[in-house]
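All protein chains of the complex are present and in place, except for one that has been dropped.
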Amino acid sequence: MSASAATPQEPTVTQALAADHGLKPDEYQRILDLLGRTPTFTELGIFSAMWNEHCSYKSSKKWLRTLPTEGPQVICGPGENAGVVDIGDGQAVVFKMESHNHPSYIEPYQGAATGVGGILRDVFTMGARPIAAMNALSFGAPDHPKTAHLVRGVVEGIGGYGNCFGVPNIGGEVRFHRSYNGNCLVNAFAAGLAQADRIFYSAASGVGMPVVYLGAKTGRDGVGGATMASAEFDDSIEEKRPTVQVGDPFTEKRLLEACLELMASGAVISIQDMGAAGLTCSAVEMGDKGDLGVRLDLEKVPCREEGMTAYEMMLSESQERMLMVLRPEKEAEARAIFEKWDLDFAVVGETIAEDRFLVMLNGEVKADLPLKALSGEAPEYDRPWVPTPPAAPLGEVPQMDPAEALTRLMGGPNGCSRRWVWEQYDHMVLADTVVRPGSDAGVVRVHGTRKGLAFAADVTPRYCVADPVEGGRQAVAEAFRNLCATGARPLAATDNLNFGNPEKPEIMGQLVGCIEGIGEACRALDMPIVSGNVSLYNETDGQAILPTPTIGAVGLLEDVARAIRMAPAAGDALVLIGE
Amino acid sequence: MRARVHITLKSGVLDPQGEAIRHALGALGFDGVERVRQGKVIELELADADPEAARARVREMCEKLLANTVIENYQIEIL
Amino acid sequence: MRARVHITLKSGVLDPQGEAIRHALGALGFDGVERVRQGKVIELELADADPEAARARVREMCEKLLANTVIENYQIEIL
């Protein structure tokens, strides 16, 4: 029943080792109390993955619960891989936004590319074919020595992945501010189209069902990366470098096609993509949601490298992988689909009745944990926070010739055209792009129908830093307006909350304030939040980024032929609406 | 003076290109190809006269531009 | 057995990547870089035992897939 002693080459688990895994002393104590023994090395790795900020949302959960997430249009709100919203005629749009900030700062091309890959997987894991993507980017000052390199790498990485995968990237944001000098933000959004009654969820069901590994092979990529994504940067950043992963959009494209075929075949009971700490988080989530245990036999995991340990396999962040619970009678059919697409397909375990996460390698127990406790008992904090004091009134506003002021604004890094960015993205693939980047929101036609979907991503961090509540409201309102401006009826939104270190009460105050403002505006506008992502510890040497709660919003046009573009004709009247 | 820089992915870093090539070779009937890795060569024509100074400069070029040292190794030959 | 294939653009074929590197090196203050050409290296791990047979096979791989002989030259090393 108990896990075997650590094998000789495995380090002994101590509080110091736990600290290296990002677990605070009280969190480690919690593990000891829960198990009644010292965890094995693999178990420590599993806890560190499950209990870090990235997976457990331990600092933000309390506040996220206050967001409005329901509405008659909502089929599935937060908690799954992506949100699902009804668009009529039995169809649904599935979408989410997610950050890949730290990896993109370390290796901009691959960091941004794998961010796009991750968000696309979130969408097609639910049975949706991706139809649109956006990206919201925040970089340091234009003259900072790293900025040009980051901008070039991030934009190429987003393009490199999305263009190859074949999803139109139809909008986003780019901003420059010195607070991002040491910590850029890369927020990637993806949306897909599914049949409303054919959505796939992560909850496993049935005992003794095969757990199947799909996609690319496992390597030592990013071992420790999920921990990195929640750690503040400091000068030791160079040492963390080898944890970068390389994306393979070609494999992802095949994985998409294979998964959609598989889902159509009726073989899938539940499915989950492997993101950060892939095998760990995906297996635990499927078991937890389905009130089942999971047993994994790691020697069956397709590996790219030799001699991988259980610890490494459980924490690997190799991309383009999925975990699925399969209807056993469909195994041959399912395997044939994956073979057709030259992808790995391996039964690596099964669901079990007890509340247990049992990880074996060559018959040896590597981890034996209560499964529900891994997510259910994860720490949750009510971190101290202070409200942001009202901003000091602006000083003397310099007087300037309006025409000159306008030229300055339009020529500045934050006001100039973003054509250089979006021309590197295929924004027309799938031949349904009705409103291209450069307008208020991008619009794609729902293939084969007259309907259209509009997408916008917005936030104004300088408002958020001055007044988080107002800034939160404004981000929602702007996204809402950008949808309306194309003629769309806003449906729902996703949020990507990027903040500094939540252990500082003033940063926590920004988070609390922005969430309050977002919640208020979403309620007032009937635009629920159906998915989202939180990225904290965006700081370098104690300097936090501007609070940046990006809002990605989705709207519906009943007749896409009536979509409005920003292309007035000569002689059109100019009308100002609003206050 | 000429210098040649070989840039290869660090071991353990995924090489999707190499994998695709291996697969394609297999499909063309070349069997027994166990592993393929793809890298870059960059050949530089330099004004330097002293090979050691050239090597030092090329090393600096690699660190600053030619190689992505996060995921790549490099190797310099002075010809 | 390992083989290494160097694939380079034929002389006379424009190499925009090499040109861009040369330019970027200049901008970084590395002067005297007169020419830069970028090529590929493909490293193969082969089951073959006989080096001459391996070389012949790799040559065939180059002709059939690895190099585009319209614009590229290749060179094989058996290691």
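Each chain carries a letter (A, B and C) given by its place in the written order, and its residues are counted from 1.
We take it that a contact is a pair of C-beta atoms (placed from the backbone, for glycine too) under 8 Å apart; a residue touches a chain by one contact, two chains touch by 3 or more.
One rule holds for everything that comes next: contacts and distances are computed from a predicted model.
Would you mind picking the UniProt name of the chain not drawn here, from "ABC transporter permease", "ABC-type sugar transport system, ATPase component", "Monovalent cation/H+ antiporter subunit A" or "Phosphoribosylformylglycinamidine synthase subunit PurQ"?
Missing chain, per its UniProt entry: "Phosphoribosylformylglycinamidine synthase subunit PurQ".
For the chain that is not shown, enumerate the shown chains it touches in the whole assembly.
Result: the unshown chain touches A, B, C.
In the full complex, which of A:424, A:460, A:501 or A:543 touches the chain missing from this view?
Here the residue in touch with the unshown chain is A:424.
Could you please point out the chain B residues that touch the chain left off the display?
For chain B, the residues touching the absent chain are 16-17, 20-21, 24, 27-28, 38.
Write the list of chain C residues that the hidden chain touches.
Residues in contact with the chain left out: 13-14, 16-17, 20, 64-66, 68, 70-71.
For chain A, which residues lie in contact with the unshown chain of the complex?
Chain A touches the missing chain through residues 156, 159-160, 163-166, 248-251, 253-254, 257, 341-342, 422-434, 436, 445, 560-561.
FYI, only the chains that are shown with their structure count from here on.
Need the CA-centroid distance for the pair chain A / chain C, whole Å please.
39
Report the inter-chain centroid distance for chain A and chain B in whole angstrom, where each centroid is the mean of the CA atoms.
33
How many angstrom lie between the centres of chain B and chain C, each centre taken as the mean Cα position?
About 10 Å, centre to centre.
In the complex of these two chains, what residues of chain A are touching chain B?
Residues in contact with chain B: 106-107, 109-110, 216, 219-221, 241-242, 244-246, 248, 250-251, 304-305, 318-319, 342.
Considering only the defined contacts, which chain C positions touch chain B in the complex?
6, 8, 18, 21, 24-25, 28, 30-48, 57, 60-61, 64-66
For chain B, which residues count as touching chain A in their complex?
Where chain B meets chain A, its residues are 9-10, 12-16, 20, 23, 68-71.
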